[in-house]
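Here the structure is laid out as structure tokens; the discussion comes afterwards.
One protein chain omitted, others in place.
And then subunit A:
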């Protein structure tokens, strides 16, 4: 680790001012990913701006029935929040499927969205990685790529985004709220993370010095049901090989609202718009449902070691959507 200076910010303005004009600065919240990457030498900040004491640690109910989740709300507190459990079970389930009790007590909402890929080539300074060193190549493309992407990847990067939370937020139409040198702005969660294209060093659309201040969750219609399911190599405490988050609302047997997103398959949470379009306004028979899921996954281009992800994701999505529709 490099020696570094440290600022404990007392307000969003103070944090932004400390970070301004310092490409070598990093905001530090829970640190469960950043500190790890600093030890590995992947991140080498010379200034840390500690944002853990900012007043961004609350979950507020909004007048329209939605929620505003502060950027530094710990994962465990958000998962256990009574309103989240009652109205957004998919969110609670996604959070509790990730990491361990110790990590969830520290890791924050915004930090979860900004965590980096767990691609072994990204974390190993001895290997080429366009995400870590642009232009150095991608070790995973022809390497060990069992854990890597099957959708939306490029010749420059085949990494996946590791978050469970972000997958649930993608299905829920969440919005990311940011403060920064150019003032505040909001971005839909599905537009917040990028596909790698030819610049995989950019995970998200966040600009230098910008700070996530919160996440907005819209209200769900009455009768909406939601669920998260994750497949992994061990029963607990492992990243997703594939996962699915789904929200559905039926009226008289007809799908009136639907949000579906995959995790573990792409450089960002993968919103399954084709599946949704195929089912919206229809009576979702098991046959229609199977076809709708296949329509999304037809775009998959597996790598040497990860063709299993396509059938795994298909089976997860069919089971989750089938169970939600059966309960509606």
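Basically, a contact is a pair of C-beta atoms (placed from the backbone, for glycine too) under 8 Å apart; a residue touches a chain by one contact, two chains touch by 3 or more; residues count from 1.
Here is the rule we use: contacts and distances are computed from a predicted model.
Novice: As a check of understanding, state which of "Acetyl-coenzyme A carboxylase carboxyl transferase subunit beta", "2Fe-2S iron-sulfur cluster-binding protein", "Phosphoribosylformylglycinamidine synthase subunit PurQ" or "Aspartyl/glutamyl-tRNA(Asn/Gln) amidotransferase subunit C" is the UniProt name of the chain not shown.
Specialist: Its UniProt record gives the name "2Fe-2S iron-sulfur cluster-binding protein".
Novice: Touching the absent chain in the whole complex: find that residue among A:101, A:134, A:221 or A:253.
Specialist: A:101
Novice: Provide the residue numbers of subunit A that touch the chain removed from this figure.
Specialist: 1, 3-6, 8, 28, 31-32, 35-36, 39, 48, 50, 52, 76, 79-80, 82, 85-86, 89, 92-93, 96-97, 99-103, 105-106, 235-237
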